[in-house]
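Notes for the one structure printed next.
Every protein chain of the complex appears in place save one, which is left out.
== subunit A ==
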Amino acid sequence: MIMKTVFEKTSGLTDNQTHYCPGCTHGIIHRMVGEVLEEMGILEDTVGVASVGCSVLSYEYFNCDMTQAAHGRAPAVATGIKRVLPDRFVFTYQGDGDLASIGIAEAVHAAARGENITVIFVNNAIYGMTGGQMAPTTLVGQKTATTPFGRDGSIQGLPIRVSEMLSTLDGTAYIERVSTHDVPNILKAKKAIRKAFETQKQGLGFSMVEVLSSCPTNWGLDPNESLDWIKDNMVPAYPLGVYKDAQKGDVR
């Protein structure tokens, strides 16, 4: 029998086994980033910045030079790298607790400066690594370890829509929100990630892809239910689409 290879793991990822929970879409997002780096032929020219949270160990998984940053500081660390090495590709990989809460200042100012970096922003509406507490992106009514009765906007505040917020800044060049809840959306997500790195390649400024992602463990749902939960609850609160495309003028 002749064996034919029909699918290969991307060289953008190492052979390390990831630690992510079953049904979590971090693995899919990692693979898309790895595939884009491989397809663009820029793996050897890339320095990635890992954040704090579930993706804290992502430096073990991406097959390129990696730096591990303190909680929320990845955009500042990426700024330091990119300013020294303007011809390299620099990306951060951050969750919502990291980017939208403790690191919101670093994210806003890196965007405002138009840092020519790419941010992969994984939004699963909850803190994963620390055990399912409220994130800035937690939906109103959503139960978490620290909103046991559901998030009440009058007490815990209202969710932050990061893509909408950052797209108002002149320094941002490309911002798109995508989702991982089904195959067509995953394909769109990969296109967006590619577009973000292309934006960096052209030196246009700050690019970010917000990826709606699942957290079966902390949502208390099975993997399939989690994908439905993204579609039914997150997508309406966080509309998908291109929020900023400097090449086309503002999209939304």
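Simple rule for what comes next: a contact is a pair of C-beta atoms (placed from the backbone, for glycine too) under 8 Å apart; a residue touches a chain by one contact, two chains touch by 3 or more; residues count from 1.
Rule of thumb we're sticking to: contacts and distances are computed from a predicted model.
Undergrad: Assuming one chain is omitted from the figure, identify its UniProt name from "Dihydroorotase", "3-methyl-2-oxobutanoate dehydrogenase subunit VorB", "Heterodisulfide reductase subunit F" or "SUF system FeS assembly protein, NifU family".
TA: Checked against "Dihydroorotase", "3-methyl-2-oxobutanoate dehydrogenase subunit VorB", "Heterodisulfide reductase subunit F" or "SUF system FeS assembly protein, NifU family": the hidden chain maps to "3-methyl-2-oxobutanoate dehydrogenase subunit VorB".
Undergrad: Which of A:Y20, A:Y59 or A:Y243 sits in contact with the chain that's absent?
TA: Candidates A:Y20, A:Y59 or A:Y243; residue touching the omitted chain: A:Y59.
Undergrad: Touching the absent chain in the whole complex: find that residue among A:H30, A:R73 or A:R161.
TA: A:R73
Undergrad: By the contact criterion defined above, which parts of subunit A meet the unshown chain? Give residue numbers in ascending order.
TA: Contact residues on subunit A toward the absent chain are 14, 43-47, 49-50, 56-57, 59-60, 62-70, 73, 76-85, 88-89, 105-106, 108-109.
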